[in-house]
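As you look at this complex, bear in mind that one protein chain is not there, while each of the others sits in place.
Order as written gives the chain letters A, B, C, D and E; numbering starts at 1 within each chain.
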Amino acid sequence: MFKRIDAYIRPEKTHAVKGALQNAGIYGMSFTEVKGHGRQGGTKLVGRSGPYMIDMLERIQLTIVVSAHNVDETVTLIQESAATGETGDGVIFISPVEDVVRIRTGERGAKAMTYSGDIDDRRQK
Amino acid sequence: MFKRIDAYIRPEKTHAVKGALQNAGIYGMSFTEVKGHGRQGGTKLVGRSGPYMIDMLERIQLTIVVSAHNVDETVTLIQESAATGETGDGVIFISPVEDVVRIRTGERGAKAMTYSGDIDDRRQK
Amino acid sequence: MFKRIDAYIRPEKTHAVKGALQNAGIYGMSFTEVKGHGRQGGTKLVGRSGPYMIDMLERIQLTIVVSAHNVDETVTLIQESAATGETGDGVIFISPVEDVVRIRTGERGAKAMTYSGDIDDRRQK
Amino acid sequence: MNSGDTAWVLVSTALVTIMMPALAFFYGGMVRRKNILSTLNLTIISMAVMGVIWVMFGYSLAFSDQGNGFIGGLDKMFLRGVTPDSVSGSIPELLFIAFQGTFAMITPALITGAFVERIRFKSYIIFIALWGILVYAPVCHWVWGPDGWLGHGAGVLDFAGGAVVHITAGLSALVFALLIRRRQGFEEDIITPHNIPYTVLGAGLLWAGWFGFNGGSALAADGIAALAVVNTNTAAAAAAVVWMILSWMDDGKPSVLGIVTGAVVGLVAITPAAGFVAPWAAIVMGALAAPVSYYAIRTIHKMGIDESLDVFACHGMAGLFGALATGIFATDSGLVSGHGIGQFVTQTWSVVVVGLYAMAITFVLCKVLDMTIGLAVTDKEEQIGLDVSEHRERAYS
Amino acid sequence: MNSGDTAWVLVSTALVTIMMPALAFFYGGMVRRKNILSTLNLTIISMAVMGVIWVMFGYSLAFSDQGNGFIGGLDKMFLRGVTPDSVSGSIPELLFIAFQGTFAMITPALITGAFVERIRFKSYIIFIALWGILVYAPVCHWVWGPDGWLGHGAGVLDFAGGAVVHITAGLSALVFALLIRRRQGFEEDIITPHNIPYTVLGAGLLWAGWFGFNGGSALAADGIAALAVVNTNTAAAAAAVVWMILSWMDDGKPSVLGIVTGAVVGLVAITPAAGFVAPWAAIVMGALAAPVSYYAIRTIHKMGIDESLDVFACHGMAGLFGALATGIFATDSGLVSGHGIGQFVTQTWSVVVVGLYAMAITFVLCKVLDMTIGLAVTDKEEQIGLDVSEHRERAYS
Partner (left out) sequence: MNSGDTAWVLVSTALVTIMMPALAFFYGGMVRRKNILSTLNLTIISMAVMGVIWVMFGYSLAFSDQGNGFIGGLDKMFLRGVTPDSVSGSIPELLFIAFQGTFAMITPALITGAFVERIRFKSYIIFIALWGILVYAPVCHWVWGPDGWLGHGAGVLDFAGGAVVHITAGLSALVFALLIRRRQGFEEDIITPHNIPYTVLGAGLLWAGWFGFNGGSALAADGIAALAVVNTNTAAAAAAVVWMILSWMDDGKPSVLGIVTGAVVGLVAITPAAGFVAPWAAIVMGALAAPVSYYAIRTIHKMGIDESLDVFACHGMAGLFGALATGIFATDSGLVSGHGIGQFVTQTWSVVVVGLYAMAITFVLCKVLDMTIGLAVTDKEEQIGLDVSEHRERAYS
């Protein structure tokens, strides 16, 4: 019914991704600063005694829970706005979410997920 | 069998939520600093050249893995202790967890989840 | 098909765990700084007016998404390299992941997960 | 006019000014990150507000000789009549004004440690302006004014402000803390410093700046200034060592926050005595001041008083101790040099008078502010943090 | 040679040197964390490059009397002929060289606020070297040189560098900002300061260091130096208070970043006037400088110009204001003391000349650098951050 989308993106892409999602009416999301390691070997930094490799790079983990029917659109938006074409662009993981509770109201499930003006709301119009 | 509960709460509520859970015998949990975006549009800050909007607010992501039968109680405790009634209170997501491993002992599954004095232990008494 | 492994480990073990995983050909992973609370009650710090207890300890959350058939090996590697035998070693959670997308290429599923030289690649040889 | 003396007091003015960002960071490191800008700003605004007031009429109230033993006249408002050629001792009067002005700017800022993380900024700004006028200026006049009833009159010794600065600030802090509500979470001990390195930086710069504070109070570049600097350094060092030992014994490990607190306490304690006692006495005074403040902190805390950054314990108690010890160790008049108990008695009753006066005025100011604007922000504002709720700013991003 | 004067100018040299890390942190706090090292380094490298150039030939160009009214000779290259016994007024010439050298080191660094977060380091280093030689040294000679056509010739008053330092830097900053591309995200207002406490620390140390900047410019430890210090402190305080009020009224809350910006603006404005005006005038000048820069910032921002850290508004505009106000308030020649409009007129046309000259040279330098090396890094480098892309370093971990 709901899916959790975790995207690991370049920090400098955060603004673009957020913009793309919001334009599409996807509002709820959370950003976490992480250090990532992947296909990209790492990067060379320079210290006092010369260069050294850093193999943990700064990445932003973007977590969005959406209704199942919005997964594809969301993933596509993220993938397109976050890609540069170079190693290190990151990955997106999709996993199941069983229920959603809105803290303010205690509402559960689909009700807790709907925003006025969000992607579903727009579709209906 | 296990569920993962991810709650995005206001930072100033962290202490209250932690207290409520502990009183109920729910001990294992992890807190992450995130920036969130949701129904709440953002907040106005003031810089040198005047006010500007920040649309990413500081939130704490609280992650708790519990046995399935404790989900409802846990969620209720979080929801009640984290709510202020104003936009921005946040959301709780419940997702499936298939297995649990305790690093210290290598134990798996239910065994890895039980604490002496925790919620289940108390129930039995 | 894919599993997400979330391990909460001691910060000082990060390097060892990362090394163990890489030696085995497991490359993709993300690290997040969290504060954790668990069986270990906390630790005593000293302030100006005497000692006080901290009940949230620094932990590293290690998130790795792997193909289902690699879960056991990955979990064992983490568990062994992160354990000290003392309370506070942490836990590992395994949860389902339904799909994986590589941002750079847009590839999905198994294809998005394979690295040349990674654990699966090595097995084939 | 002596150019060497002038040079030294000019620099001392700069050194005391450096103490202000130093104090701001000393305090700022101990609050939570959501209140760091608010805390820094309390000191900065004290500089700004008192800086203006001092020139307008503060200096005149404190140092004009056209008043009486209790308060100066208003003849030097806006520094009327003071020219670059006006002289005060061997230095330009304008320099005396500048140097003394820095004391007036930093003293109210010392109090801020009492109420960080919940003070309503509007109340604060009114408080310091009035406190500067009603407490600082008169007490300064009593002790250092040309015809002050305590200094000139009764012969109280206060080299660089044990009474004028630290006792007034420290005791006012206690009163303020008793009248403003405590911080949420204070009871549960969950308020932890967000950046102790800031506090260490502040303490380090305070240490150096204090050479200007105490040494500059000689108002000359001479042997007394040198004595004051030696004593200042020595007392800070001794108090830091003793504090380290105390925390090591009590808690099993030597606390860094404790060590730098010790250094500051040593600096406070030697302030009234800096130019009056011998270096060996500075060791003794520093070494004894440490336990005085150390146990005061723990006592206040146990009593459940949220005097948040221990201004009373560190400035009030160490200032009181230093003022009394001056009566004991002063080379020219103290007990141990065989001059009898007279100076000690004078020191004692005078600090009681100064302390009570500061507490009384602070009490009235706080009560009035509490009943009108309110001393503290709301609970919710406190939870959000004063940086956002009082200033709409975030310190870090 | 007077040892008191020498002592004071020695210290002033150290105080101005403290202003350089202070400036670096004042600016550094306002950039994003990915650019902090780059920003700090812009100031540090200005110290290094100008420090060497000054001894090589900068001092000679600025202060040798073997040139003409427009530029000094090259006879003092590598300080040839200057010995510890050489005297300049009542202090060693070597000390005059050191003190003036710190001005030459900090002035180009002021400009850096205009183009942080996107400047190409290679271009920057060439720019400041040439700017130091082509703008700073000549203007310094015009105003302060032994036979400078503006100071010695036309009687322009510039106590500590309103024109020489702040107008040259502030107006060059504007030109530079117009010629280099804006930062990505500037339009969307998403560039937020990463560490405002750094900015407060910087401002606090600048405040104290400025006593050396302005007070040391008396080149003696006397009543004028004291006057300069009193005025410096007072103007800073007044401007901080007024800025607080402005931001409180406009935005509902008093901004801490605003308050410290106000203090710096007050310091800038009083610079040309510090030893020439009475303390009451320092209050007025500080109080008026605040709105000048305050509205300048908002105007520049609204015009869509990414003059990133407001060097033009804070240094250029406040420097201009201060230079003109000197013609109004100067005790010995200003308008309000009844000396007619003469000084004001001189001040006016001279700052126009200095401003236009600095802008013209900066324009040419920027254009040439833009066409050759490029002024800004690539978009991608900017996104990654200059610390990594220009220095292969990470500030924090």
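Note that contacts are C-beta pairs under 8 Å (C-beta built on N, C-alpha and C of every residue); 3 or more make two chains touch, one makes a residue touch a chain.
Since the model is a prediction, treat every value here as computed from it, not as a measurement.
Peer 1: In the full assembly, spell out which visible chains the left-out chain is touching.
Peer 2: Among the chains that are shown, those touched by the missing chain are A, C, D, E.
Peer 1: In the complete assembly, which of E:Met20, E:Leu110, E:Val284 or E:Ile361 touches the absent chain?
Peer 2: Answer from the full complex: E:Met20 touches the omitted chain.
Peer 1: Going by the contact rule already stated, which one of D:Ala263, D:Ile328, D:Val354 or D:Ala376 would touch the omitted chain in the full complex?
Peer 2: D:Ala263
Peer 1: In the complete assembly, which of D:Ala98, D:Met244 or D:Leu369 touches the absent chain?
Peer 2: Considering all chains, including the one not shown, the answer is D:Met244.
Peer 1: Which of D:Val200, D:Val311, D:Leu375 or D:Ala395 touches the chain that is not shown?
Peer 2: Checking the options D:Val200, D:Val311, D:Leu375 or D:Ala395, the one contacting the hidden chain is D:Val200.
Peer 1: Please identify, in ascending order, the residues of chain C that touch the omitted chain?
Peer 2: Touching the missing chain: residues 12, 15, 43-46, 51, 54.
Peer 1: Which chain A residues touch the hidden chain?
Peer 2: The missing chain touches chain A at positions 45-54.
Peer 1: Need a quick check: the contact residues on chain E for the chain that isn't drawn.
Peer 2: Answer for chain E: residues 1-8, 10-11, 13-15, 17-18, 20-22, 24-25, 28, 36-38, 40-41, 44-45, 47-52, 55-56, 78-79, 82-86, 91-92, 94-95, 97-98, 101-102, 105, 121, 198, 221, 387, 390-397 touch the chain left out.
Rule of thumb we're sticking to: only the chains that are shown with their structure count from here on.
Peer 1: Could you name all chains that are in contact with chain B and with chain D at the same time?
Peer 2: C, E
Peer 1: Give me the set of chains touching chain C intersected with the set touching chain D.
Peer 2: B
Peer 1: Does the chain D and chain E pair touch with the same residues on each side or with different residues, judged by whether over half of the numbers are shared?
Peer 2: Different, since under half the interface numbering is common to both chains.
Peer 1: Averaging only over C-alpha atoms, locate the centres of chain B and chain C and give their separation in whole Å.
Peer 2: Chain centroid spacing, chain B to chain C, equals 19 Å.
Peer 1: Using mean CA coordinates as chain centres, what's the chain A-chain E distance in Å?
Peer 2: 44
Peer 1: Could you check chain B for residues that touch two or more other chains and list them?
Peer 2: Those would be 32-33, 45-47, 51, 54, 95-96.
Peer 1: Give the residues of chain D that touch two or more other chains, as numbers and ranges in rising order.
Peer 2: In chain D, 391-394 touch at least two other chains.
Peer 1: Considering every pair of chains, which are in touch?
Peer 2: A-B, A-C, A-E, B-C, B-D, B-E, C-D, D-E
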